[in-house]
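Only a single protein chain was left out; the remaining protein chains are all shown in position.
Right after this comes chain A.
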Amino acid sequence: MVDLNPLSLWRGLLALPNESRTKTIAVAFIVSAVCALAVSSAAVYLGPIQQANRVAEMEARMEAMLASMPEMAALIEASGGDSLETMVVDLRTGLVAQDIDPDSFDADAVRTDPANTTVLTAEQDIAGIGRRPDLVSIHVLREDGELRLVILPISGSGYQSTIRANLALEGDLNTVAALSITAQGETPGLGARIEEAAWQALWPGRQLADAEGNIRLEVVRGRATNSFEVDGITGATRTGRGVSDAVRFWLGPDGFAPVLGNLRAGRL
């Protein structure tokens, strides 16, 4: 009679010689199953905490950026904190995306979703991001119906990591109000110095495009010589170029240019 008691089956399995095919397959299967269980429970259990960390980090950086612009912070304060509007824009049309609640919008999920991203050709992909999300959440601050501040998320490849930043533009949509790096993994002490407040403080007041509308803003090697240039960091040329390329791409025709055009024309 076949013994179906699981305990004796287990004992029988352990008693098998290690080199037998049954035991090899059984051990491989059991080890994989236990490991898979451990990894997935860690991911499920810790996922919400990690997500909360990421959100808190983004919010902290947004707040720090607003705090670096006392005039804007005062404006938000005066209106009771509601005037900083969050909207999800569709970069394909340059208009506000329909049927999407900005509060529950998950930029990270969209970034990896093939249905909501556009693959860039080599010529388009100045910033080295591969595919561009179609839906992006931006912040707009208005005073008495007049545009005062627009905060745009930008990203691009630096020397060894993806650099993400928030670029704040003043109401004329051509003057930088602030730049805040939100994520980077550049060389500590060199490229990573783009995170330093001292470097980010060089950005406010820089001009974006010249009279013909060409994007001129860039990080240069050495000292800036005109209002379109930002001082580079010594030893971090490629990180600086990464930031320049990110600005050039995201404010160009494949980035926020249609959105900015609509904002200028008052259609948003």
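Convention: a contact is a pair of C-beta atoms (placed from the backbone, for glycine too) under 8 Å apart; a residue touches a chain by one contact, two chains touch by 3 or more; residues count from 1.
Just so we're on the same page, contacts and distances are computed from a predicted model.
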From the options "Multidrug ABC transporter ATP-binding protein", "Na(+)-translocating NADH-quinone reductase subunit D", "Spermidine/putrescine transport system permease protein PotC" or "Protein mbtH", the chain left out of the display has the UniProt protein name "Na(+)-translocating NADH-quinone reductase subunit D"
Missing-chain contact, candidates A:Ala183, A:Ala224 or A:Ala257, resolves to A:Ala183
Given A:Leu46, A:Ala74 or A:Ala109, the correct residue touching the omitted chain is A:Leu46
Full-complex touch with the removed chain, picking from A:Leu9, A:Ala38, A:Ala64 or A:Val119, is A:Ala38
Hidden partner sits against chain A at residues 14, 18-20, 23-24, 27-28, 31-32, 35-36, 38-39, 42-43, 46, 49-50, 53-54, 57, 161, 183, 185, 187-190, 198, 235
